[in-house]
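One chain of protein is taken out of this complex; the other chains stay put.
This part shows chain A:
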Amino acid sequence: MAMNSESTESKAVNVSKLIAENKKKKSINNYTEKLIPTILFLLASITVLTTIGILYTLISQAVHFFMEVSIWDFFTGTELKPLGQDPQFGILPLINGTIISSIIAILVAGPIGLMSAIYLSEYASDKVRRVLKPLLEVLAGIPTIVYGFFAFTFVTPLIRSFWPELGATNILSPGLVMGVMIIPMIASLSEDAMNSVPNAMREGSLAMGTTKLETTIKVVIPAAFSGIIASFVLAISRAIGETMIVTIASGSSKNFTFDLTESMQTMTAYIVEVSGGEAPAGSTLHYSLYAVALSLFVFTLIMNLLAKYISRKFREEY
């Protein structure tokens, strides 16, 4: 466009100008070419910064806590009385609540999720699978707060109607609902594992005269076992980290008990309770948040790494 006004001048000038312009453009291009990877690298490092941020936050604040409460007392203490004259900070009641609710959840989701996976991968026709799978995934897309509402206002009253000893807040119903929540996770991950078992193995087994059930149990599941176990571990990790369902439906009693009808607090629910209350910054109560969160973080990290290890180490390659 710029050349139009200069078209009266000699051609040589035009060409050299063009070259100059082109060079300028190229140098800008070169500049962007070099700049872009740097910018993208910086963006990618935000994820690393997030990890560092999480670790720094948890560790630096938890250190304050452990200066006042010994690590031994914290991990072996069976009493958690953060408020009051003589505060006790034992994490065992929280760990107990977390483990119990997760066990209930996996007892629900394990068998049901695995059987769903078997149905979807071995029995269902393509048509049925195409309807059932997305519907099952809807279950995974429901916000956890909705499950919390459901556990508190529906499941608990329902169970209480035939089991009156159950408290208005208890560990049982959030555990059950959490189980429903992680069904899709186990179902879809286990199904992936079973799908990757080559058909030749099924055909070999069926050709020997076995039924589909026998093939599934004696051939497909053993072959997909590492993937199935990994899906269980991941689901447990998800249940350990789950917050809203237990916060709403299990209340805030720091009971150290195995009685499912009672209210218990999980690690996650403790964090919600204390941070939602007015724990003054700098108090032991406030720092206890970070000590609990650090334990929670370590637990879930171990579970996730374990899942990865299992699925990688014990995978049968075909």
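To be clear about the criterion, a contact is a pair of C-beta atoms (placed from the backbone, for glycine too) under 8 Å apart; a residue touches a chain by one contact, two chains touch by 3 or more; residues count from 1.
The rule is short, and it goes like this: contacts and distances are computed from a predicted model.
Peer 1: Name the absent chain by its UniProt protein name; which of "Elongation factor 4", "ATP-binding cassette domain-containing protein", "Phosphate ABC transporter permease PstA" or "Methylmalonyl Co-A mutase-associated GTPase MeaB" is it?
Peer 2: Answer from the record: the omitted chain is "Phosphate ABC transporter permease PstA".
Peer 1: With respect to the chain omitted from the figure, which of A:Leu94, A:Leu120 or A:Met264 is a touching residue?
Peer 2: A:Leu120
Peer 1: Looking at A:Ser27, A:Ser70 or A:Ser275, which makes contact with the chain not pictured?
Peer 2: The one listed residue touching the chain not shown is A:Ser275.
Peer 1: With the missing chain put back, which residues of chain A would touch it? List them for me.
Peer 2: Interface with the chain not displayed, on the chain A side: 29, 32-33, 36-37, 39-41, 43-44, 46-48, 50-51, 53-54, 57-58, 61, 111-112, 115-116, 118-120, 122-124, 132, 135-136, 138-139, 141-150, 152-154, 168, 180, 183-184, 187, 209, 211-214, 234, 237, 240-244, 247-248, 268, 271-272, 275-276, 281, 289-290, 293, 296-297, 300-301, 303-305, 308.
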